[in-house]
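I'd like to ask some things about the structure below.
Missing here is one protein chain; the remaining ones are kept as they sit in the complex.
Let's look at chain A:
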Amino acid sequence: MSPYISPLFGLAMGSSVLLISSSTHWVFVWLGLELGTLAFIPMLAWWHSSLEVEATVKYFIIQAMAAAVFFFGGLVMTSTEYISGLSQFVGNFGEVLIMFSIIMKLGLVPFHYWVVDVVQGLNYLPGMVLLTWQKVPGLMVLVQLVSMQNGLILLIFGALSAFWGGLGGLGQTQMRKLLAFSSIAHLGWLVSGCVVGTMLGSMYFILYVVLSIPVFVFLYILNNTHLNQVRASLVSNPVAAMVVGVGFLSLAGLPPFMGFFGKWLVLTWLLNNFLVGGAVALVVGALVSLFYYLRVSYMCMVILGPQQIMVSLSWRKGFMGSLLGGLVVLNLLGLLLVGGISSLSK
């Protein structure tokens, strides 16, 4: 592809976020969302294979539908403002619709079906951007929508996501589908955090981004798309395999890694606000997903695959800079980091 593509579209994606964060009218928010989506779509199809194109198309359809619902919700909101007497029938249906569209954009249960197919179809790097950056616009809108009336829906959907994401990944051997389900589960925790407080939600999001980037990148380096390949990776590239293993343990929420602290803070704040049912459901979901995280970590770190002489040591592939090394370190030094972040969320 042309070298001008990625800067242009990257700029567009960045400006979409700025647009969303700085606008006061819902039309411009919608504009920003659409801009971000449309700028991202071509970058997904970078590799032109049929699988990727199919995933791109699916993504586009779902996002377009979500944008349409968003616009409809906005219209409903506007109409209830300007047409008197309508609000007693409709209530805050507009806000609910907008929230549904955001949920669809993010990929939360029960609007999550596309996440699995899209992430499976894409390679790791676009998938990573999809699961991390493309949530930012959605989350920006979501935190403005959270209120007393909407909180219950979000909580229910969040708890259900955690459980559903856990169950879905149990039978998976494809790593990308596994990561998709894990993302759904983490999103559940995220929106539960948002229900409690904005700072908590954004903290959880930052933690999730920071610890999933090394996982995706090192899986890309190892080129492991299937569980069996993970098993053999300890021999070929031990460092990368260890990072993936540790990363998965961190995603699972095991102390002392960083993922634990996100979950811990969310739980603490939920219980401080007496939302015990949600907390219990989230924990059960995390427990179910623990199985497949542990399975992957076990394959990466604990057992030794069959030693093959023909496996080439892939030491030539770059590590994409010291940023990644820093992220890896952050995973392990979660203790030090979260102390600072948790004081932010107060």
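The rule is short, and it goes like this: a contact is a pair of C-beta atoms (placed from the backbone, for glycine too) under 8 Å apart; a residue touches a chain by one contact, two chains touch by 3 or more; residues count from 1.
The criterion applied here is as follows: contacts and distances are computed from a predicted model.
You can't see one chain of this complex, but its UniProt record names it "NADH-ubiquinone oxidoreductase chain 5", from the set "Small ribosomal subunit protein uS3m", "Phospholipid/glycerol acyltransferase domain-containing protein", "tRNA modification GTPase MnmE isoform X3" or "NADH-ubiquinone oxidoreductase chain 5".
Taking the complete complex into account, A:170 is the one of A:11, A:27, A:83 or A:170 that touches the chain left out.
Of A:113, A:133, A:264 or A:298, it is A:113 that touches the chain left out of the display. Although one chain is not drawn, the whole complex shows that of A:44, A:270 or A:288 it is A:288 that touches it. Of the candidate positions A:90, A:254, A:280 or A:301, contact with the unshown chain belongs to A:90.
In the full complex, chain A touches the omitted chain through residues 58, 61-62, 65, 69, 89-93, 96-97, 100, 104, 110-111, 113-114, 116-117, 149, 153, 164, 167-172, 288, 291.
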